[in-house]
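A single protein chain has been omitted; all remaining protein chains appear in their positions.
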Amino acid sequence: MSSNSFGKILTVTTFGESHGPAIGCVVDGCPPGIVIAAEDFAHDLQRRATGKSRHTSQRHEADEVEILSGVYQGKTTGTPIGLLIRNTDARSKDYDKIVEQFRPGHADYTYWQKYGIRDPRGGGRSSARETTMRVAAGVIAKKWLGEKYGIVVRGHVAQIADLRPRAFDWDAVEDNPFFWPDAGQVAELEQFLDALRKSGDSVGARLTVVADNVPPGWGEPIYGKLDGELAAAMMSINAVKGVEIGAGFASVAQKGSEHRDLMTADGFRSNHAGGILGGISSGQAITCSVAFKPTSSLRLPGETLDTEGRAVEVITTGRHDPCVGLRATPICEAMMALVLMDQALRHRAQCGDVGEVFPRIPGGVA
Amino acid sequence: MSSNSFGKILTVTTFGESHGPAIGCVVDGCPPGIVIAAEDFAHDLQRRATGKSRHTSQRHEADEVEILSGVYQGKTTGTPIGLLIRNTDARSKDYDKIVEQFRPGHADYTYWQKYGIRDPRGGGRSSARETTMRVAAGVIAKKWLGEKYGIVVRGHVAQIADLRPRAFDWDAVEDNPFFWPDAGQVAELEQFLDALRKSGDSVGARLTVVADNVPPGWGEPIYGKLDGELAAAMMSINAVKGVEIGAGFASVAQKGSEHRDLMTADGFRSNHAGGILGGISSGQAITCSVAFKPTSSLRLPGETLDTEGRAVEVITTGRHDPCVGLRATPICEAMMALVLMDQALRHRAQCGDVGEVFPRIPGGVA
Amino acid sequence: MSSNSFGKILTVTTFGESHGPAIGCVVDGCPPGIVIAAEDFAHDLQRRATGKSRHTSQRHEADEVEILSGVYQGKTTGTPIGLLIRNTDARSKDYDKIVEQFRPGHADYTYWQKYGIRDPRGGGRSSARETTMRVAAGVIAKKWLGEKYGIVVRGHVAQIADLRPRAFDWDAVEDNPFFWPDAGQVAELEQFLDALRKSGDSVGARLTVVADNVPPGWGEPIYGKLDGELAAAMMSINAVKGVEIGAGFASVAQKGSEHRDLMTADGFRSNHAGGILGGISSGQAITCSVAFKPTSSLRLPGETLDTEGRAVEVITTGRHDPCVGLRATPICEAMMALVLMDQALRHRAQCGDVGEVFPRIPGGVA
Partner (left out) sequence: MSSNSFGKILTVTTFGESHGPAIGCVVDGCPPGIVIAAEDFAHDLQRRATGKSRHTSQRHEADEVEILSGVYQGKTTGTPIGLLIRNTDARSKDYDKIVEQFRPGHADYTYWQKYGIRDPRGGGRSSARETTMRVAAGVIAKKWLGEKYGIVVRGHVAQIADLRPRAFDWDAVEDNPFFWPDAGQVAELEQFLDALRKSGDSVGARLTVVADNVPPGWGEPIYGKLDGELAAAMMSINAVKGVEIGAGFASVAQKGSEHRDLMTADGFRSNHAGGILGGISSGQAITCSVAFKPTSSLRLPGETLDTEGRAVEVITTGRHDPCVGLRATPICEAMMALVLMDQALRHRAQCGDVGEVFPRIPGGVA
């Protein structure tokens, strides 16, 4: 199977480079009859887009989606959906200096070692521009999950540097450029990021994504577990260095009597499992946290090598995000939605209408 | 593709339940000519086995591997390798009481919701007994990686509850029942685990796995990234709740100037990336950390439901590990070895002899 | 994906050599709740078995299936079903002479060129012994298709050498050792095959397999078409050299006005399409014909090379079938059943309950 494809029944194949003529994807295996139009992609693409605030890269891409196939009279037909976005604001000359240099923390050196050739313009295929198509595909998945099951997939930034939210409100998340759930901290974050940007440095971020209303029974043991596929999906996003399900690494220091989520007829007593047991959804909220490393493209000089093996000093002057995690919320949501929809279809394949098994425990925490 | 299969070129398919007649696996896509015998599996299977110390479950399985196919005159032939282990010490009556109860923190409820039927004996398919076959398959991968590339894959426990090693010595790891790299702490750990066992409770653990001497160029962007597949592999292990590559979640609080690993002709200045950039190996050590939750099977009573939806109190009296992470080191090693071998074969498929590209930076930290 | 695996949702992975300790398979993705017992495999395995008449190889294998996993209290659980058959009548010394010779028409030379090593005993992995496991897996598929949809998959021999049935009766097929639909010709066939066997030569056969009551809508365009997967399935059987759907090669000389199956409310006017249009089932009978080459193992001497490249004369003295197609009917049925079941599950994945679309044309020929 193509390594640029994702999913087993619902398969998304992406292509395109940061500074090539276009990026695109093919969404295959989609159920027929889903109402979808080019406009539907705009909202999440704008949430992901650069240039929306001073805290992200100033590249301005229109990100207009053209539906090339798979939709007839406004509905999906079951045939592959081709989506295309033309690149309109690529400034390849920003990369002239680094054509023969390996930027530290980037994939320049490894692509070159793997393939013996690389497209250096904007990072080529390794650019986060690819994630645009994930967001587009994710829109279809979110729509299907929402309409068919009432599932809501949403995310927020949960940590920037050492800063963590002191309050939590889903409504606040979309009201600031940081996807931050604590409105009271926004000014502090702006100050922090302004200073960071001026310093030429960058910082990491932690994101949390949650899916509510997922029915119990989704996920395929052993190597197709819901958590295994979420981990792969999240780790495949540029700059991700860690993934947690539920309590994650905090589980290490927990006692079993604390971690195990006791079960009552009114619901589970807690959700340390993050909604997944044995790789299968339990009906509780699916929760996943993701660590983004700091952007590697810095205005601060650093040691590196050129393609001849000579030591050189590198400064990356392109338009970059000081905190790449800031735009990653819709990407993480898209990946979770795509995993869930694929698992939903797989579950239906093997188990059909099984799954509505008595007793079903309420999803919330009792 | 089978959800009980793992890997693209080197594909491992496992089957079997904890208390069924046998567990087994099929290793397909293995290169011909590898020297392998039934005895080769013993070492790692013993490292994983229960009953070796008082700190693990007292189930005593012989874990004798029968090679059913794929090996002729002591060498692999390129055809599928069938491996079988008979279960010899299953005590299904331990599970009589919980046939109609859902153990909290276990997959009982979710398997039942998914399939409408479940094998309750020892957890059935969801038991960690399945990991025996991963370790067996991993032995072949370790052998091939070692003989062909000099790659060494090894792991250790890095945290139990709040305890962390104060010193580090690979030689110490195999000399104590905790895979602990600090010999001076072993007495303390024994005391801690004795007390824990007596209390009837359990605790989590963090493991770290490292692969040295991996050549640059392995890993397939975008959805077949080396780190993405490591994450999926580790998260597919029973009880795992988190995976980190390199600096992992610590990246969140790092500055870019700190995180990015500068490059010199003598090697990288650091290895926060964990040996992977853009999903492709850099030639540095591949490092991965894994969070294991505390065992959910406790002698301490807990609330749950029975299959009729009635509230009941559950006590699990089977033979269980107070810290399931303690036996997981060879499992994590096996999964890393299997991922690496599969990626090596995939790299050779697409790129052939490319990869020995000048300049190659030494793998160590300069 | 494993090249020893077959199917996308229902995946069958086989392993084992002709003269190894055992052959086996793993059936993954099977819906839960199917009633299955070891005895269920006996009927079709006996239909495929050698030694039942003087017209087949005299190897006598018990072919007793052990269910290793995936079945609990007589029902499938949704977890992988491991099936094992021990080899009991392997006579490897028959092959001593040909260890260093390449038998013409066999895979000896090509396995050796591919892998640089081969198991010569009974053809090793390339032996038709592997098809035993296909038949076993097919039993599960036939059962599911029959119970859930009333689908009947059955086959017969349609040509041996130049002999074709002069009459057709499904009831006759199972009453003679040739799976021949014309009872009146059985004596003639016996005479023909007796003479053939004495001559030391062999002959080919054509088989036809038919599935009745397949609902419309199964099959996945473009590269997962029902006919495409049937072709792959049949061509993967040892000794098969050709596959036809419906009118097959006769279509070449047909006019469009003759070939196209006109549609009426009472049914199609004909079934040249073999029940498949655009890769999707039409509700008519799925019909497939398969060409088996004559057995290559002959007592007649022939030119070949040894592993040193020297010209030698080869005579194969093992126990062989003079017409390998004679035992292939249950194998072809099994492959068709496995393809259909896999496609049924895939259809359910993508399209759910769609498919019962008005008007549905009756499957029979009007």
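Note that the chains take the letters A, B and C in the order they are written out, and that residue 1 is the start of every chain.
One rule holds in what follows: a contact is a pair of C-beta atoms (placed from the backbone, for glycine too) under 8 Å apart; a residue touches a chain by one contact, two chains touch by 3 or more.
Computed from a predicted structure; not experimentally measured.
Visitor: Would you mind spotting which of C:120, C:165, C:181 or C:216 touches the chain that isn't drawn?
Guide: Residue touching the chain left out of view: C:216.
Visitor: Decide which residue listed in C:42, C:99, C:161 or C:186 touches the omitted chain of the complex.
Guide: From the options C:42, C:99, C:161 or C:186, the contact with the absent chain belongs to C:161.
Visitor: Out of C:90, C:107 or C:193, which touches the unshown chain?
Guide: C:107
Visitor: Which residue, C:28, C:44, C:119 or C:227, contacts the hidden chain when the whole complex is considered?
Guide: Of all options in C:28, C:44, C:119 or C:227, contact with the hidden chain holds for C:227.
Visitor: Just the residue numbers, please: which parts of chain C touch the chain that's not shown?
Guide: Interface residues of chain C facing the absent chain: 1-6, 8, 14, 102, 104-107, 109-116, 125-126, 130, 159-162, 201-206, 216-225, 227-236, 238, 240-249, 251-265, 269, 272-274, 276-283, 291-298, 300, 302-305, 307-311, 325, 346-347, 351, 354-355, 357-361.
Visitor: Where does chain B touch the missing chain, residue by residue?
Guide: Residues 1, 9, 29-33, 78-79, 221, 345-346, 348-352, 354 of chain B touch the chain that is not shown.
Visitor: On chain A, where is the contact patch with the chain that was removed from view?
Guide: 1-5, 8, 11, 13-17, 20-24, 26, 28-29, 32-33, 66, 68-70, 72, 75, 77-82, 84, 111, 114-119, 124-125
Keep this in mind: only the chains that are shown with their structure count from here on.
Visitor: Counting in whole Å, what is the centre-to-centre distance of chain A and chain B, each centre being its mean C-alpha position?
Guide: Going by mean C-alpha positions, chain A sits 26 Å from chain B.
Visitor: Would you give the residues of chain C that are in contact with at least 2 other chains, written as numbers and ranges?
Guide: 1, 8, 29, 32-33, 78-79
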